[in-house]
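Report on one structure; see the data block that follows.
Up next is chain A:
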Amino acid sequence: MRRAFIVVWKDLLVERRSKETLNALFFFALLLLFIFQFSLGPDRERLAGTLPGLLWLAFILSGLLGLGRTFVVERENDCWEGLLLSPGDKSAIYVGKLAGNLLLMLVVEAILLVLFTFFFNLDLGGALPALAVVIGLGTVAFAAVGTLFAAMTAQVRARELLFPVLLLPVQAPVLLATVKATEAVLLGEPLGSVAHWLKLLAAADVVYVAVGVLTFDFVLEG
Partner candidate 1 sequence: MTRLVGGVTLAALAAGLVMGFGIAPREATQGNVQRIMYLHVPSVWVAYLAFAVVLVASIAYLIRRAEAADRLAHASAEVGVLFTGLTIATGSIWGKPTWGTWWTWDARLTSVAILFVMYLGYLLLRGMIEDRERGARFAAVLGIVAAFNIPLVHFSVYWWRTLHQPPSLMKPGPGTMPGIIVTALLVNFVAFSLLYVYFVARRARLLRREAEAAG
Partner candidate 2 sequence: MPDNWGFVLAAYGLAAGVLLAYWRFLARRERDLRGAAERNRIAPVSGHPGPEPASRTPRA
């Protein structure tokens, strides 16, 4: 576990020094809001019904940007082979990168949530804790597969194209579950009413993280 932690420590340190990813994602989140406004029009009542979908669309788009860059620091510093050559179980590197990505995604999602309440007067009311559960479960699934596919496409020529093309279809069920669950939660329904969606998300988290940990060695081999 110390090895996974040191990977997170390194990524956070590099991020704090270079501040590339977080600034870019914050700016991108802001841009998304403008684009949604311009493309869907200012009329709030009409948008109310689609807010859960819009929220998760914003999460997915900024996620694609953020997750796609998981191994950029390795590639730019030419450290990919260094990771491969350090002896010991490679899944610690996956867990470290996954934790870093999860943190990054949750920060961006928090920012987006604030922006949504501001721009779309999304009234969270008492629903915040329930919403946090849904967002948490959904983001773990998204980050788990995203980190694995980021490693896979990091070495490939057309990685910007291949990453979303591979990730989005796999995320379709998670997206269905999270939007449906968010919709119910925002309508004030108790978590119990979406228990089946939450069970699906939990199952997806377990499956994706397990597959990620087991197959990461083969992907890192590059």
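In this section, contacts are C-beta pairs under 8 Å (C-beta built on N, C-alpha and C of every residue); 3 or more make two chains touch, one makes a residue touch a chain; residues count from 1.
How were these picked? Simply put, all candidates are chains of the complex that A comes from, given by their letters.
Just so it is clear, the structure is predicted and the values come from calculations on it, not from any experiment.
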Candidate touching chain A in this complex, from 1 or 2: 1
Interface residues, chain A side, partner candidate 1 - complex: 145, 148, 152, 155-158, 162, 165-166, 169-170, 172-174, 176-177, 180, 196-197, 200, 203-204, 207-208, 211, 215, 218-219, 221-222
